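A single protein chain has been omitted from the complex, and every remaining protein chain is retained in its original position.
Our next item is chain A:
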Amino acid sequence: MLLRHTSAEPVERTGLMINPAKTCQPIGAMYAALGLHGCLPHSHGSQGCCAYHRSALTRHYREPVMAATSSFTEGASVFGGQANLLQAIDNIFTVYEPDIIAVHTTCLSETIGDDLNQIAIKARDEGKIPEGKFVIHASTPSYVGSHVTGFANMVQGMVKAFSESTGKKNETLNIIPGYVEPSDMEEVKRMAGLMGLKTIVFPDTSNVLNAPQTGKFRMYPKGGVTIAEMKATGDSKATIALGPLASDLAARKLDAQCKVPCHTQELPIGLQATDRFVDTLRKVGGVSVPESIAVERGKLLDVMTDMQAWFYQKRVALFGDPDSLVSLVEFLVALDMHPVHVVTGTPGKAFEQKIRDLTAHLPVPVNVKAHGDLFLLHQWIKKEPVDLLMGNTYGKYMARDEDLPFVRFGFPIFDRVGHSYFPTVGYMGGIRLMEKILDALLDRKDRDSPEESFELVI
């Protein structure tokens, strides 16, 4: 037993988190910054943070993740990190020649109170930022929120730094895709394209964190939203923010800064959330839904009707980020599954209420916790077993101990590939999610079936 010390009886804990279901803000900020073309993320703190974030992102995406650090030692921690950051900005522009440096704080630089805005102005005044180049920033203390909060803060930082209004609106739609995979960002773009809409998707990590092998390393791969596009977001007709926690902050900032009306909704995971996304695109974009989108929807629906038997009343335990879990739970409920244990590590009570609302009509009790951990989730599973576990790679220890079918979903996934290339958003993403769930359930059925009922056809 890998987690042999986990007892079934939950006890109230106020001091100790065991097996977190979240990580810290800066990694989310680093991920968002990588979705800006020509950008080098910079971690303002001691160098371990940068090393850890780069390692975790690299393991998840299996792609180069470049980022610099202010390399604080004790002196900087006492006297402030301004000198380190000024020196870093100078060195980065000289050696690595990015168009943008996206600085985020760490718990160290936040606690000593370094003012990134003031340091960036000073860098500009001292001529350390070459003409036409930018230093943008976000405040991302690790003791507030989670990696999702950090993502939201950096996307807001992008808006603050670049979005401009010329006073003349155009027909373009901004889409903030949320804390999702590069493949998902690509899919959102593709769907809007099928609708005949011109969009600016930001951040956009497609072709950055799922870049092709060409035999030539590019520090700044071809993907990412460009500075020109980011600037133009202020003239767009509207913004669609997907995933309230990750995207709403930037969308509202853009509204306040450039008067771009925003529509925030859940991540388009599963049938209904995708329907709402398509419907918003239709209404906001002023277009009709083309046949090609209807065909994709019909295909998703077709698999749902065909495979209904295997989903019906299956009990599922889930953990992950709030935005994705809300949509995923809605999808599972639509498949007549029972999501009975739901945990996110990100603090915030709204999450618990949303999950309760989505599962209110189920004939089974549902456990839900925000700012929870996997230890608690495991205890719930031990007390009230499930048929399926869904979550990031760390779930595999629970899955093995409890002999559970397991679907990897979320961040991080260190031990499988596919997430960077195949979306789970949109109608086609819904089919992939169902395929993964079915594979897990049917593989288990095949494994457990007695010989006489081991059948070729289902």
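The definition used in the following text is that contacts are C-beta pairs under 8 Å (C-beta built on N, C-alpha and C of every residue); 3 or more make two chains touch, one makes a residue touch a chain; residues count from 1.
Definition applied: contacts and distances are computed from a predicted model.
A.B. asks: Leaving aside the chains you can see, what is the UniProt protein name of the one that's missing? Options: "Nitrogenase protein alpha chain", "Tetratricopeptide repeat protein", "Amino acid ABC transporter permease" or "Cobalamin-dependent protein".
C.D. replies: So, among "Nitrogenase protein alpha chain", "Tetratricopeptide repeat protein", "Amino acid ABC transporter permease" or "Cobalamin-dependent protein", the name matching the hidden chain's UniProt entry is "Nitrogenase protein alpha chain".
A.B. asks: On chain A, where is the contact patch with the chain that was removed from view?
C.D. replies: On the side of chain A, residues 1-5, 7, 11, 13-20, 22-27, 42, 45-49, 51-56, 58-59, 62-77, 84-85, 87-92, 94-96, 106-108, 110-112, 141-144, 146, 211, 213-218, 345, 347, 375, 394, 397, 414 touch the unshown chain.
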